[in-house]
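Only one protein chain is missing; all other protein chains are in place.
Order of writing sets the chain letters: A and B. Residues in each chain are counted from 1.
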Amino acid sequence: MTGAKVQAFPAAAGAADDVLDIRDLSIDFRTPKGPVHALRHVSLAVPRGSIVGLVGESGSGKSTLALAAMGLMQGNAEIIDGSLQFSGIDLRGLSPEAWRAIRGKRISMVFQDPMTSLNPVRSIGQQMMDIQYRDRSAWPAQRRRKAAEILKRVGIPDPERQLNRHPHEFSGGMRQRIAIAMGLLEKPELLIADEPTTALDVTLEAQIIHLLRELRQEFGGSILFISHNLGVIAELCDIVVVLYAGEVVEQGPVREIFHRPKHPYTQALLECDPARIDLISRDLPTIPGDVPNLLQVPPGCVFAPRCPKLFDRCRVEAPTDRAVGPGHAARCHLLDGAGRE
Amino acid sequence: MLVYLLQRIGLSILICVTAMTLLFAAIHVIPGDPATIMLGTRATPEVRERLNKEMGLDQPVPIQLVKFLGRAATGNLGVDVWSKRSVGTIVMENLPYTLILILTGLGWAALVGIPLGCYSAIRRNSFIDKFTGVISVGTISIPSFVVAIYALLFFSIQLGLFPVIGAGERGDLEDQLWHLVLPSFAVGLGWVGYLARIVRASMLEVMGENHVRTARAFGLPEPKIVLHYALRIAILPTVTLLALAIGGLLSSAVFAENIFARPGIGKLIVDSANVRNYPVVQGAVMTTVALFAFAMPIADFIVAWLDPRVRSAL
Partner (left out) sequence: MSAQPSDIPVPVGLAAAGSLLRLLRRLSHDPLGLLGLFLVLVMVFCALFGPWIVPDDPFKIHVAERFNAPSLAHLFGTDSLGRDVFSRVIAGSRIALSVGASSILIAMVLGLILGLTAGYGPRWLDNAFLLLFDSVYSFPTVILGLTVMTLLGASIATLMFVVVVIQTPAYARLIRTATLAAKNAEYVLAIRSLGTSPLRILVVHILPNIIGPLFIIASMDIPSVIALEAGLTYLGMGIPPPAPSWGRILQEGFTAIRDAPWIVLAGGFPLILTTLGFTFLGESLRDLLDPRLRRIV
């Protein structure tokens, strides 16, 4: 296995008040060809009341992490090491009843595709009332009112009437607002948003981001925001976690990450972001190469095959987390004073 | 929605008319006039001619067809030359028995088959799933009349649990229900397996879809998810298939009515066919065709009504 035990991430101090505390988490997928090491020694924390952005390209494992935090991973996925804690509750080995108690109530999720993630044959009012089933003292009328209120809050006009409508009667942007409304209905401590704006155009995206920021202020919960879009992460998040091929390569406060990125991958990502390109040239900068095959993770740094600042040590020895600044750490040999060979 | 309704009904009417024409043509293409065949060789030419005239067979065939279609549109299916009663009346006397039989047969098949299919999908590869799979294939392939005969043999004759013949005393509901048990069992048995398989396949597909994952993400209780988030959608293609089932059910009813000596359209057709009573055969067969031809648009409407997406699109 790559890498030694990771150092405690500085920003995770005060773990007692972390809504989500992931330490050294490793997840494998069992496949006919052998185990695919989807996540390896991932550590991150979502402090109470903050917005943490999880950024990574396709295949980096960000959705797997989100689903793990909800206990919704697919059948062949297995947590083989590490801990996953929500508000002090150990999520590993939680019973189905215990999961049902917290899902939708203390942890909620907003999915990427608003087209398919809502029940097409049930009105949104019914679906929103379904979510409130744990509140046994409330009359249906009360539940309905609560649903209408939050619909209004997310910007759906004439909410009372819209409750009777079905998902396909709404546009994509509206549907995602409804999904967010459903997610926040029970005022959860943590909202996990798995690429909620990827399927939307830029105008809608901006609206949704704005909405999330406002709502979080109001409701006081935390958000784990997953995206591959750096611009959105920069706008919304307090803390950024950069995921590459199943490993956290860098994490820290948003300003630090964007102004002083230390990991070559983060640097390359920032360079590639079209919004930040100041040099007008014919070629768009890209990161050459592909994400590695996670069936057989190569020894050494996982980013080595594509790293522009590669040197010999990178290929043989996996780097460990190194502190760069307050709350900022990255996993790269360049940061190791003893460094190059 | 209304336009769609009219279109589908129009298509069914067209199919019925074509079917009627085919039937009519078939009857008239065969060698030997119906009168001779019905009366036998002992009929004198005058009797034959009178019968022909009564049945309207002395007119040119196209005119006969048009007259027949016209009358059929108003519900007049002709007159039974033997009993002089209207064919329509005879058919209406027998139709309810058949309808009750096929509805009960389908009913119990759905009550058993749909939950079995559902359970098989949720607990894949469990013993019940595998068992249901084998039984499904078995019951689908075994001919329904063999089931009926064996059921009659074991439960009625050998064990004496159920009555052997008839539909029961009129007005005595319990007696009639008792008479209904074995025939509807025989009619429905094949459909249990069929429904179980379809529902299982449909459910497996739907359970893997995103909105079911979302429902889980909101911690909804499993029964609610299965019922309202999965089955509610999975059942839609089943409804369409149930309409197609009407044809098979009518065929099974023919056997069941014959074997259990129950009144009904099936028995009517067989008995009339045996004595070459063409008007009755024609009228009864056309009724079954109409039933089948209209069952499909009706099923499509039920689906449209159940599925808000289709409702909006129309």
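Going forward, a contact is a pair of C-beta atoms (placed from the backbone, for glycine too) under 8 Å apart; a residue touches a chain by one contact, two chains touch by 3 or more.
Remember, predicted model here, so these are calculated numbers, not experimental data.
Visitor: Would you list the chains present here that the left-out chain is in contact with?
Guide: Touch partners of the hidden chain, whole complex considered, are B.
Visitor: For a quick check of understanding: of B:Leu6, B:Ala73, B:Ile157 or B:Ala313, which residue touches the chain that isn't displayed?
Guide: B:Ile157
Visitor: Pick out which of B:Ile140, B:Val181 or B:Ile298 touches the chain that's been left out of the picture.
Guide: Missing-chain contact among the listed residues: B:Ile140.
Visitor: Touching the absent chain in the whole complex: find that residue among B:Ile9, B:Leu23 or B:Val181.
Guide: Of these options, the touching residue for the absent chain is B:Leu23.
Visitor: Which residues does chain B use to touch the chain missing from this display?
Guide: 14-16, 18-19, 22-23, 26-27, 30, 134, 137-138, 140-143, 145-146, 149-150, 152-153, 157-158, 197-198, 201, 246-248, 250-252, 254-255, 258-259, 266, 269-270, 273-274, 276, 281, 285, 288-289, 292-293
Here, only the chains that are shown with their structure count from here on.
Visitor: Starting from the mean Cα coordinates of chain A and chain B, work out the distance between those two points in Å.
Guide: It comes to 55 Å between the two C-alpha centres.
Visitor: If we count contacts the way the header does, which residues on chain B are in touch with chain A in the complex?
Guide: 209-211, 213-222, 224, 228-229, 232-233, 306-309, 312
Visitor: Over in the complex, which chain A residues touch chain B? Could you list them?
Guide: 70, 72, 96, 99-105, 108-109, 111, 113, 116-123, 130-131, 133-134, 166, 168-169, 182
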